Each structure stands twice: as C-alpha cells, then as structure tokens.
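My questions will all concern the structure given below.
A protein chain is absent from this complex, but the other protein chains hold their places.
Going by the order they are written in, the chains are A, B and C; count residues from 1 in each one.
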C-alpha cells in the first residue's frame, strides 16, 4: 500500500517501467486552478531522460494525457488523473536475468515482498520512472503554492567530493530559483558545473556511478503551519523524500552538523526585521516543534550513486540461491542527482500544499 | 492533528507539561499479549528525569496507570490507554514570561499555530515530556517484536565532537543491546563514557548544552517487509523519528556518507551465508525499494543541543513584538541524548510493529 | 482498530464498562473555542443512567475530568482528552457467566475476535457506556457548529408501534430543538409521551424490552459541503451512526420510502425562496451527490430493542460449546431510545464538524 499518500491532497501512483504506462491520480485539489501546461511540461522535461550524455539513453518523451479532473483549462475539483504511456522500453529478453538480484536494487526485496509475482522488467513498479507522475503532481502543487507566495528551489550541494556552498539569504528568491531550474547542473558556485560534468563522465567511462546531495529551500511560508509530533513539517517532508528511490539521508537546517554546536550557538536568536519576526541564524531550518517559524524551510537530501553499473558485481540467483557474478547491460544514468532535483521539489510542493488545505 | 498516528497500530497522544497529566491510547494491538510491566517500567526509567546530575532536576516518577485494554495480565484487543499524572511541575508564575519566545523552542510557532491559546507552561503539549507515553507504547511494541525474534538497540554515536564507532556485526545481538540499555551513557567505546560525562557537565557549568547522534539498529527482520514509495520502511521510520522533539537529521545505512562513494563501492554485494541471503556491506541500511532485505536496519538520528540554556539570548515578546534579552531559569538537561535513546527505540518499535500487522 | 476515527477531527475512544474508566481524545479541534462546561454536562446528563424508572438503576454520574487540551477556559489546539472514572460497577462475580454468550450482545463475537482475551465484564469495551465520551465530543462539536449557525435536533420517531410524525418545516429551528432536548421522551406529538412511558414500563414488567426509531435533522448547512462517493455526507454520517451500539438501520430523507414513489414524485423540485435556493420537498434529505444542497439534512436511525432482558434465552457456553438457557440478571434499560437521542446528535455533530475543517 505504499503507492497511496495523503491527508488532504491524496496521491495514488501506478505503473511499471515496462508495462502499458505510468500515472497518478490526485484527489483533493481545489477547483478552479488554471493549469499552466507549459510549466508542467518544463518541469517534466527537467526530469526527462535521453537529453544528453549525462542521462540514460532511454528516450521517454513523458507525454502525459490528462484523463480527468481538468475542464476548459481549470481543475474541476474531481480527481486529476494522468497517464504517461511507456514508449521506449526495449523489448529485450528478460527471461535470462529475471532471477538475478541486482545489488542495491529492489529486485530481491520485491521478489520476497510479492512472492516472485512482481513485474521484474526494468525494476517494475520500483523504477525511478515512477517519479515522472510525481513531478506532474508537484508541478500542479507548485502553481497553487505560487499563488500563495510560496516558492521552492534546489541546487546540487555536492556530487561526490565536489561540494557547493549552502543556500544563503541572497539565493532565496524566485529569480535565483528559476535560473537554477533552467540549468542542467545547478550549482551556486558555477565553476562546479564543468568539474562535475567531467567527474560524472569519467565515472561513466569507468562503468561506475556517482551520488550527491541536494539542498532544497521553501520560501514564503507563513509562521504557524504544521503540527507537533507525528504530522510535523519535518515528518511529512522526510516521509516524502524517503519515498524517492535512492534517498538515504534527510536533514533539516544545520542537520547532523547541529550536533557539533553548543546550544548557545545552535539556538537561532530571534529579532524583528521591521514588522517581521526573523531569526539571525536558521539552524532549525524554519521549523520548531514541527511548525514553521516563517524562516525558509531548508533541508538536504542524500542521493546514493546509481545502483545500475556495468561493472561485474557479486550476487545471487533468487530462485536457486546460487551465487553468481553479474554485469548490468543496458542504459542507465551515471548520476541521477541532476534529474532528482525536480523530484525533490515536487515532493516538497506536495507535502506543503497538503498542510495548507486545512482551515 | 499531529498527535495521532498510524495505519494498523494507531496512537493518540495527549497531555501537557504542566497540565493534569499526559498519556497515550494505542488501538490495534493484538489481544493476548502478556505485558511484562517491569520491563515497561525499566524502559520508562531509561527516559526518566531526576536520576543524576546529567538530567533535569525535575523529578517525575512517570508512574503510569493503565486505564483500559489490559485485563488479567494480557492485552484485551481493545484500546490500551495509559495516564501519567504530572507531579513535580513547579507552580512557578508563568505570567511574566508567557509572551517571551524562547529561541529554538516551539513557543513562537505554537503561539502562531494556535492563535495564542496554547498552554505555554513548560512548553505545553510540545514538551519533551510527551515522549514518556511514547516510551510506554514502544515498550509494549518491543515485547511483541521480541516474540517474533526482532530486537532493537541503540548507542550514542556522538556527543558533540566525541565520536563513537558504528555498530558492527559483533554488536548486533540481544546481549549487547541489553548491556547498552542498562548504561547511562552507552557508547560502544567505553572510554567515551567518562569523557562525555565530563563534557556534558562542563557545558552545564557554562550554562550551555550539547547535542549528539544516536545510532539505532533493528535486527531479526525477515526480508520482504515494507512497501515502495510513500510507505517505505525509511519513510515510516523517518516520519516517526522526526516526531521526536529536537531531531534534525535522519539517515539510513551509510546515509549522507554514501554520496562520497562510487556506485561500485556503495552497492552491497549479495552472497549466501549458508541458507541465508546476506550482503557483504550494508550501506543501504537493510532497506531497498522501501522493503527489508533481511540485513539489520541501521539508521542514525541527530539530536540538537537542548534549547533550554541559562545564557542570555536575544528574542522577542510575542505580544508586543519588542526585542528583548532572556535567560531561561529553571531545570533542564544539559544534553538530552542519553534520555533520547529509548525514545528512538520506542518509535522504531512502533513503526516496525505497524508493518507486521498486515497479512 | 475500530475505536479511532476521523480525517480532520480525530477521535480515539478507550475504556471498558467495568475497568478503571472510559474516555476520549479529540485531536484537530481549533484552538480558542470557549467551552461551555454546563452545556456539556447537560448533554452528558441526557445520556446518563439512573435518572428514572425508564433507565437502568446503575448510577453513573459520568463526571469527566479534562486531562489536556483545555487552558484558561479555551481549547488550546492540542488534543482534548477526558477521563470518566467508573464508579458504580457492581463487583459481582463474573466467573460463572463469563463464558455464556448473551444473545444479541457482542459476547460471542468479541470472544472470537480477541481469542477470549476481551474484558467480558458488562460487555467490556463493547458496552453502550462508551457512548458517554462520544457525547462529550459531540457537545464540544455542537458548540463550534453553533457559532457557524448549524444546529442539530432529534425526536423519537417511534417506539415499537407508537409512531410520531416526521419533522416538518415549523419544527426545524433552535427553539424546538432545545425544547425537545429537555424532554425525557421527546415526541413531536406530545400525547405519545405518556403512552410510550406506559408501553416501556409494561415491557419492563414483562422482563422484555423495546426499540424504536430516532429522527435527526441538521439545519443551517450551507450548500456545497461534502464530497462525492466514499466521503459523501451520507457515507460519513451513516458510518458514524452504525458506530453506535444497537443501530440496525440508517436512512436519509424519504429513505426506504423513496422507493415507493415515481421519479416525478421523488425528485425535489427547486425554487427560489427570496435569495435562497430551496426544494419544495426534501426527499433527498438535504444531500445530492454526497454534498449538501442547503436544505436540512434529515435522517432516521433504527435502534434495536435492548438485548439485555430478564427472560430466559437459549444460548451456548462459548468455552464448552454446550447449549444452555440463560436469564440476564442485573440492571438494564427496558428501552435505550430516549438515551440514544443525544448520542445520535453527538455523532452527527462530529461528522459534520469534520467536513468543515477543510478549507
């Protein structure tokens, strides 16, 4: 039941990498939202494959058909549902490899979870491809948030040992966010672009892969949004981030680094910036007691190196339990961080919108 | 609505730091579980205050009264509900400080969220005191998990710059877990005990506070438990961890460190250990595609320094929006990491039990 | 998990008839609601026992203690939790009868559901006594609804073959509702009061019991509240009504009677009453497509005769599966309809409030 989410905005995700298609149904959207389809397509394009040498060669236009909930240019209030047909799934013979558990993939866990009935082709329902409909939902959510003055931006904080600086105040505005969203490798320190490209291509040439960290910031949040305990801002956003395949860490504000500080350093002192309550530092990432304090919500997400690599790896045949060696052939990204940025933003947008739907 | 949780096991948490009491109702527990009340008390004691110089002087016996769901020594299947009366709340005059937002506390966010109607005394419903009923629920969950061969252990991974080693294979058994649970400052490297005690007391003497990192491991999980996407093991556990006040980071397996590795290093190769499928490394922390692979579930949780410090801090009066300086007087922990260990275990136990209740 | 409810307003019900006490936790209430405790007590009194010869002799003051969520006369936004101690549970010896399944009670079903671990004393968690905390929650909900101009009223539509008339337009106002709420046997046709009292006492004297039908009306609802399909007004209210022990039927508007009409008779023609859209008839009970149309929400609830009767009945010993005959001794209501009215109103209030909490 992991493909359904939500309290006020409900998502239902479906599809497999090599099946008929993938899609999502979003229930609970307000009626009367004018959808900017070009913006949605732009967002989908940020995640799309086959664009350049940094991404898998699988070409998926990710053309979506809106099945329901949209009429005369506006959301109707009924469930908004889309279908993205799969097009470029290579009709390769999977029978030989279907019982080989690819290391760091969900092959073995899916096999055990579903008694061997799961669709194993290309990872099936576990495929990163399923994030395409999430990006659609996120693009819709973003449009609603935008009307409320809320904007979401991301940059690459690191790719392996190439480390960008953190977001600082001057970056936290729509213009910078927009500029970042248009880049293929959005670092704040632009010198890292070519360095990281090289690093990724080098890993690719060695049949290897890289991971990295994404920093996300949500600006324009009023104070007083969220809840204590189980439905805190952090609980909701972290739960959504961990729904993205390949995420292995989520931290808010200073995150793990806050444990290196004394309380007197970690505590964000409060002051008045004109009429507005602000904190001098933002070690708490805009959230206290699970509720926004009006400062930007900042968090970082760790993305593991793409598990699909062409190097030989040790594993087992799940049916016979025999050990074997295995090389993944086929198309894959040497680093999914650049394509994951918009997925992180989408999940953040959905998570925040859900909080705003209660009176 | 943040005080209610669950899919199969439902929690409903209530109470305030200085109200009549605190408690929890747990719905969905199996009937016929024999409760070991001594074990529950032992767990509650691990979190309790007033034990020594490392914790706040507020003495709360945390004596719980079982109100329902328990009959003749066994759970009945009806909601299990407990009440813990507040005893040692100092009847100090809060009227002077009620509008002062303590930095890094939920005072300001609670004020905005609840339009000034929240109970501000001692943090009210936001108080860390609310984790006492969570520990009760966790202790019950642990007893059920134990019958299924599942055990949960924690150690202090770090207090400020004092860093313990990670759990390794030889630590991952009931005996070590038990030994750790009996210590006040459970490090794997025992030389850190006295060093950390000193460090904490030093911070206390300087009117300051410390944070740290807790490592948790869940052993005995069969492969195939969990779900992809929104109800992944990581989503569920991270959501619960972020329900603990003061948590600012959660990472699984190698966590953020996995981004420093090549894919070929990060991928956990699979082998047969006799009849059992295992991985050589456990960088994925026992979870792939949101589902267990049978390896221990490992994760780390960052606990921020106690926000309550006796140093002067800059803040505002929430009613007048005037800037002011403020020193917190009264009792508080210089470092809550030692008391938070059992809370992390409790949340983990609840989260895992919830997964096991579906057929 | 049947004791937890809600989407926006969450209820968690606990307790047993002969345990320490019963109570409820309500999460999601708005902060700043001034509670009229006298009104709450009045409502609790409507349900209370021991008042007269029509109710069981068990005397329960149903004195509630507010444990949390209430501060300085207002709700705080944190969970509102109450505890009602059990006082007059007769410490009778249950050991002899604990395995006897009382016909039309939940003894056998509870025994099977909870493998014999359920608290059997006085019906345990299945006891109608658990509706006392529901009435508390309903009384709180009513106060919030009242501020929005929404009022809920009930009358006894029938006790066995004594049939009252239906609500008509002149009855649907606060004054009539208030008057009805103050009566012990609230019929619109007041001549039925003494007739029904006689009928109930006659049944009692014959060791038998009676059921009846309650009609409920909710006025002041704006059009456009509710949802199609699974979260329709009818789905939500019917689900709540069927949560009341002893309910066996729920119908909206003309209900089952609508099937006796032609479409041309059943359809409620629409007209303008000044500025207001109204329908000439209200066969649809104020709901179309699961959503309010601004007309009163009308529904009827069938309450079965009290299953506890002092006549000999055939049943079995659940442990030995031997057939036996059994007479219930002890205190019980010959007809619970008069005490159920306020429970129906409470459930309606909770169900409606939940709809109003979304923006």
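To be clear about the criterion, a residue touches a chain if its C-beta (ideal position, glycine included) is under 8 Å from a C-beta of that chain, and two chains touch if they have at least 3 such contacts.
Everything quoted here is computed from the prediction, not taken from an experiment.
Although it is not drawn here, the omitted chain touches the following shown chains in the complete assembly: A, B, C.
Within the set C:67, C:180 or C:213, the residue that contacts the chain not displayed is C:213.
Here the missing chain is touched by one residue of C:9, C:40, C:84 or C:101, and it is C:101.
For the chain missing from the display, the contacting residue among C:98, C:113 or C:331 is C:113, taking the whole complex into account.
Not every partner is drawn; the one left out touches subunit C at residues 1-5, 7, 11, 13, 101, 103-106, 108-113, 125-126, 130, 158-161, 203, 207-213, 222-232, 234-236, 238-243, 245, 247-256, 258-272, 275, 277, 279-280, 283-285, 287-294, 300, 302-309, 311, 313-316, 321-323, 358. For subunit A, the list of residues touching the undisplayed chain reads 1-4, 6, 8, 10, 12-16, 19-23, 25, 27-28, 31-32, 65-69, 71, 74-81, 83, 113-119, 124-125.
Listed by residue number, the positions of subunit B touching the unshown chain are 7-8, 78, 228, 356-359.
The criterion applied here is as follows: only the chains that are shown with their structure count from here on.
Of all residue numbers seen at the subunit A-subunit C contact, over half occur in both copies; the interface is built from largely matching residues. Set against the C-alpha centre of subunit A, every other chain centre is closer than that of C. Between subunit A and subunit B, the superposing rotation on Cα atoms measures out at 180°, rounded to the nearest 5. Rounded to whole angstrom, the centroid-to-centroid distance between subunit B and subunit C, based on C-alpha atoms, equals 39 Å. Annotation: 27 Å between the Cα-based centres of subunit A and subunit B. One finds 46 Å separating the Cα centroids of subunit A and subunit C.
Contact with two or more other chains is made by residues 7, 228, 358 of subunit A.
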